[in-house]
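The block underneath contains the structure these notes are about, expressed in structure tokens.
One protein chain omitted, others in place.
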Amino acid sequence: MSDRIGFVGLGRMGQPMALNMARKGFALNVFDTRPEQQQPFTEFNTCEQVGSAPEAAKGAGCCITVLPGPAEVDAVVLGAGGILDNLEPGSIMMDLSTILPEVTDKVAAACKEKGVHFVDAPIGRLASHADAGESLFMVGAEKEIFDRVKPMLEAMGTTILHCGGPGSGTRAKLINNFLAITSCWMNAEAMALTKAFGLDLATTLDVIHGTSATNGQLKMNYATKVFQGDIEPGFQIDLAHKDLTLIVESANKAKVPMPVAAAAREALSSARASGWGGKDFSGLADYCCELAGVEKARL
Amino acid sequence: MSDRIGFVGLGRMGQPMALNMARKGFALNVFDTRPEQQQPFTEFNTCEQVGSAPEAAKGAGCCITVLPGPAEVDAVVLGAGGILDNLEPGSIMMDLSTILPEVTDKVAAACKEKGVHFVDAPIGRLASHADAGESLFMVGAEKEIFDRVKPMLEAMGTTILHCGGPGSGTRAKLINNFLAITSCWMNAEAMALTKAFGLDLATTLDVIHGTSATNGQLKMNYATKVFQGDIEPGFQIDLAHKDLTLIVESANKAKVPMPVAAAAREALSSARASGWGGKDFSGLADYCCELAGVEKARL
Amino acid sequence: MSDRIGFVGLGRMGQPMALNMARKGFALNVFDTRPEQQQPFTEFNTCEQVGSAPEAAKGAGCCITVLPGPAEVDAVVLGAGGILDNLEPGSIMMDLSTILPEVTDKVAAACKEKGVHFVDAPIGRLASHADAGESLFMVGAEKEIFDRVKPMLEAMGTTILHCGGPGSGTRAKLINNFLAITSCWMNAEAMALTKAFGLDLATTLDVIHGTSATNGQLKMNYATKVFQGDIEPGFQIDLAHKDLTLIVESANKAKVPMPVAAAAREALSSARASGWGGKDFSGLADYCCELAGVEKARL
Partner (left out) sequence: MSDRIGFVGLGRMGQPMALNMARKGFALNVFDTRPEQQQPFTEFNTCEQVGSAPEAAKGAGCCITVLPGPAEVDAVVLGAGGILDNLEPGSIMMDLSTILPEVTDKVAAACKEKGVHFVDAPIGRLASHADAGESLFMVGAEKEIFDRVKPMLEAMGTTILHCGGPGSGTRAKLINNFLAITSCWMNAEAMALTKAFGLDLATTLDVIHGTSATNGQLKMNYATKVFQGDIEPGFQIDLAHKDLTLIVESANKAKVPMPVAAAAREALSSARASGWGGKDFSGLADYCCELAGVEKARL
């Protein structure tokens, strides 16, 4: 099996991750619909810039995709003449996108039929972690395939978790993002109430972080972004809304009532309608303070 | 000013806290409506068991109350012939209960009129922390009064935070409990979805705790209670519902929209209607799994 | 028993109702804290303008109150030297305010102890109906007392419904207002979606009113107010929010989960925070369209 790896999707997450692979010596066929995103790979003579996604897959032992959502994965991987049509039996198709479980299952089934091994390994943590090669991966794969992709994932991240067979990575990612995004909005309500009550923010945070009321979004994301007055993404509210939509829909199909997830999703929908979609999701605090007519929470 | 301290309310939180004060040598007048709750104080000859709340206050330099809710604080402190009528100017009235800000403000105003210093210092952390003398206190008090009560609070806890003037402790507590209780329910939704997706719990928790999706409830409360199959309180769902009600009502008065808090409150209301009110609030996970028809989340 | 009737509270609802009684020949002692509200009664020589609520009650066979909320009823009726202290055994205390069931029960119990008959008869329908003497009353009273107050209520309204013993009028009113106010917000969501979909409003209303999707708020209140561009109250969003708060709190005490009521209450809370509190509750449609960034629904 060839050691070359196709890498399709060089956006805010995909590009730094592919660069980390290139720096560690992996030989890549890179592709993005925006040619300027391929530019930084010029300096690696092990990397080839190709003209389409299927070309990236042709002859590769593994093809990696980092795409915006389920529709793109479906089209680019399964479309006629797409990635799957260009992969050989025994090779690996590894998708790092955050998508609907049912699309993951559909791609996995199509791969299986062609004798291609499927891996879903969505990305945990933030864009800044991807830059630093410190991502976390939730991996759905057969055990022996997990062992084959692990070195690649270790080039891009520090925590590689084997969640179970194909499809389990995507599902674990949805659970994870549900908690991260809903926490983010919950914190926004708390911040608006903190300001409405006229409390000092720093002391209030000391209280929260001193008890079981603390959460990772408040401690990590809020602390470095919105509390410093920086709400440029990072992770956009539009994307958080998209993820929460995947979660709410999956839960509804699974007959799991999630009233808090649903309320949070509508809150993000309000934020988007009011023009906040392009801001970092910690910026939900500013939106909520604006809604409540109080001043913003800043350290 | 007398060094004797009135201590009124010796329930699941008040009793161990008063015992910690007694052990550290404070001279207490203790009272609870259930005489058996006073029993353990027999062994301290610095402690006197009295027959009523006003008697506990009489002649004391400070009177401490740990009562179930706003109605009890209002009646016991402000009622005719109650605690306030028995405190001398210059003494301190310190309430550790979790109550409505407006009741705190009303008690504070009544104290001020009588020349009594008011402190609100509601308790953070769990009953097990109170047992161990490791509580956290959110203190609303004038600076010089804070300095006077600090040694008392240090007898009962390890983290004493001065949140601002009278009333700010109660408000900080509400923010804190909003996050703790809403996280607790949010986790319950996440656990039901984890089981519905057929994911391994331990690996899913590794994912969550490896990202900003983590929260203190999941890491501390869930880990030691519901994941071990123990849903005896701890902190009852009924009390969590009461606190969330105080929060939602205060937020509504302050015109702060809190759709996620409101959805969580109704979820707890469902749990209570289904007979779960007496269970630990981490038991919400079991309730949510039952609702979704999936097996319980256990490690 | 004297035929004179005390009438306390001459606001947007109380004034036209008292005027209707005066026109039909009832002898009233009228009082409002705003003297100008008493002015129109100058023309009736059967009416006396008095200087306080207790004075209105003194010597009356029946005292009627129409007050803003539970706190006012509690203070004005039960306060020391208040209305109840001035009513004689055998007389009737009839409250038309919309208040919490527990306050109604408290007032009823206090009346009973003094031998005064208590009636709760909150008002249905809109301010324009009160003007026209076409209100609906939900009456909680013993049967024989109902027969005594019925002629008074018939002077102010066209539909007098005996709901059961004391306290049942208030409870029926809460159910009623829950449906009216929540429908009103539900319609607002529907109107925003209608405009976002680019549908013709008149045809869409033909569809709705042709099926079981129709509701009284859309057919009556929306048709005459917001669809005509008129969002002056009528019934203010602030008052609708207050009522919905009474309902959600009563339901929570009764352990009845009401997730839709709770979501609607938060939506009204948002509207208030954004400055819409003084508008007619059909104006929620305009608020929701603004939130969604679409044009307003007008016929």
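Order of writing sets the labels: A, B and C. Residues in every chain begin at 1.
As a convention for this text, a residue touches a chain if its C-beta (ideal position, glycine included) is under 8 Å from a C-beta of that chain, and two chains touch if they have at least 3 such contacts.
As the structure is a prediction and not an experimental result, all values here were calculated from the model.
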Where the missing chain makes contact, among the chains that are shown: A, B, C
Option from C:73, C:108, C:231 or C:251 whose C-beta touches the chain left out: C:251
For subunit C, residues in touch with the removed chain: 101, 124-126, 136, 138, 159, 161-164, 168, 171-180, 182-183, 185-187, 189-190, 192-194, 196-200, 203-204, 206-208, 210-221, 247, 250-251, 254-264, 266-267, 288, 291-294
Sites on subunit B contacted by the missing partner chain, in the whole complex: 259, 263, 270, 273-274, 291-293
Residues from subunit A at the interface with the omitted partner, ascending: 241, 245, 249, 251-252, 255-259, 262-263, 265-267, 269-270, 272-273
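Basically, only the chains that are shown with their structure count from here on.
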Middle chain, criterion being Cα centroid separation: B
Pair of chains joined by the greatest number of C-beta pairs in contact: A-B
Gap in Å, rounded to a whole number, between the CA centres of subunit B and subunit A: 38
For subunit B paired with subunit C, centre-to-centre distance based on mean C-alpha positions, whole Å: 37
Averaged-CA centre spacing for the pair subunit C and subunit A, given as whole angstrom: 52
Per-residue multi-chain contacts in subunit A, two or more chains: 259, 263, 291-293
